[in-house]
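Below is one structure, written out as structure tokens, with a few remarks after it.
For this view, one protein chain was removed and the others were kept in their places.
Which chain is which? They are A and B, in the order written, and residues in each are numbered from 1.
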Amino acid sequence: MSLVVENLTIDHGAIRAIDNVSFTVPSGQLAAVIGANGAGKTTLLRTLSGLKESKSGNATWNGNSILGKRAEDLARTGIMHVSDGKSVIAELSVKENLALAGLWRKDKKDVALATDEVVELFPILGQRMSQTAGSLSGGERQMLAIGRALIARPKLLLLDEPSLGLAPLIIEQIFQTIKALVNKTDLTVLLVEQNAMGALKIADEGIVLNLGTVVAVDSAQSLLNDPAVRAAYLGF
Amino acid sequence: MLTSLSSGAIYALMSIALVLVWRSTRVINFAQAGQAILTTYIGYEAVTRSGSYWVGLICAVISGALLGAGIDRFFMRPIFKRVNSGPIVMIAPVVATLALLGIIQAVIGFIWGLSYQIIEAPISTDGLNIFGSIIAFSPFNLMVLIAVTLSMILLTILFQKTNIGLALRASAYAPEIAKLSGIRVDAVRTLGWALAGAAGGLAGMLYIPGSNLYPNAMDVLLVFGFIAAVIGGLDSLFGAVAGAMILGFAVNFSASYISYKLVFPTAFLILILVLLIKPKGIFSSSKGRKD
Partner (left out) sequence: MLKGSATKKRLFGFIILGWILLLISDRIGELRQYQGAFVAMYTLAIASIILLTGYSGQLSLGHSALMAVGAYAGALSINNFKLHPVIALVIAVLIAGIFGLLLGYAAARLSGPYLAGTTLALAVSLPTIANQFPVLGGEQGLVFDIGTPPARFGEDFSQYQWFFWISCLSALIMIWFLVNLLSSRYGREFRALRDNPTAAQLAGLNIGRQKALAFSLSAGIAGLSGGLLVMLISGVSPSAFPLSLSFLLLAGAVVTGVYSLKGVIIGALVLVAIPEIAESVVSRIGGSEGFTTSLPGFMVSSLLILAVLFAPNGPGHLLHKKSTLNIKDNSREGNK
């Protein structure tokens, strides 16, 4: 059960956003994709989750190709994408937002169970159940977005810049939560981040993207120690 | 003034239909008038063959739903797929629904001809006798009001309290997030069109008994339905109904006290006023969605 990306090429309009990218994320691991703005990270996630078409190449999860499929179908097979911009629906309540991920699931008991687990994980959501998602703070919305994804009992979690716009304390909290999840369950996570340091610290593996190409793939620890990576992305 | 309630109620059905499609597909379905009148003709056939208005009503509503679903699935979706680049993207859906309206009305002309037909109301359309004086409100008007109120209650329950309703709302507000949550947005959208089509069918069967049945009979309703929807705010079902009521009153007022010939210009003026002062509609939420 791993995510295997081979020679993936994606165009965004007239621009080649991802050029011949290959990497593997073994099951149960947390891989961080880091790189500067415009490196193509978001485009990569959007293609893996079915929102965007690729030009060429392969991507398989659990041996099955995930390219060219509809996003909603991929979501139902356990691939959850938490997109950036705090992907919650502002007009709906917290409770309704959470319910979205379980709408199609037949096992309503498990949906209720999963919802309780998510509320345990993020207690603040439990306090704000009937408020509209638009009234939540940035950190709370991020928790809601992740919580919603978890209710679907995902196997592969694609996270797009969860730390964007959040206070350092909240970022820390969220990163620790993700790390704990990966450790406790067989969840596989592909974490796209501009916050390279924070991401690499919790990751098992790191993938460095620059202008759409893979510049380095290595264990997170090695990347943290790599002087070139440090200079370019970690600021020291 | 009471007849305003009844006419307002019918406008409400049309504007609900427009708002339903707008929220799910971001398209003003000008063909709505065509769908509604076609399903009314189907209802008319059912009435003629069965001798019962109610059979016709049920037929109209069901065929409205099927027609609406069919149009989304087999007409609008291919159009969106094919037309996805170039400046035509902005106007293609509008032009497509207009063309569809034309085709539907022409086909009606082919099949049924252009002469006026009648659908008899199931109950009296004479004014009620209240305490000895006749008011301009008939049992049929009352029936219209009840039917529309019931529909609105049903729709509201559907949207606010059911899972399907949640899926409808989510797909309308944020289709991408809905997709990523595993919601089959396309199917949900088709459902929205089916509901809109059913509303249109109901509107037709409630409107025509007071008037005549001919291919262009519901064009007026389209205009009024649109104006009502804009007044109320295109994103709000409640606004659609409220806007329709306001419009109904304004139209009847101008017809009675100013001149019945100026009904359209009055409606148009209201439209312009609302667009200039509160373009998002009177009842839109502060987080009004961008067009």
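Side notes on the structure shown:
We take it that contacts are C-beta pairs under 8 Å (C-beta built on N, C-alpha and C of every residue); 3 or more make two chains touch, one makes a residue touch a chain.
Since this is a predicted model, take the numbers as computed values, not measurements.
Annotation: of B:Met14, B:Ile37 or B:Leu100, B:Leu100 touches the absent chain (contact as defined above).
Listed for chain B, the residues touching the missing chain in the whole complex are 22, 26-28, 30, 78-80, 82-92, 94-96, 98-103, 105-115, 175-176, 185, 215, 219-220, 222-223, 226-227, 230, 259, 261-265, 267-268, 271-272, 275-276, 279, 291.
Rule of thumb we're sticking to: only the chains that are shown with their structure count from here on.
Within the complex, the chain A residues that touch chain B are 49-51, 70-72, 75-76, 80-83, 87-92, 96, 99-101, 103-105, 134, 148, 152.
Of all the residues in chain B, the ones that touch chain A in their complex are 163, 166-167, 169-170, 173-174, 176-185, 285, 287.
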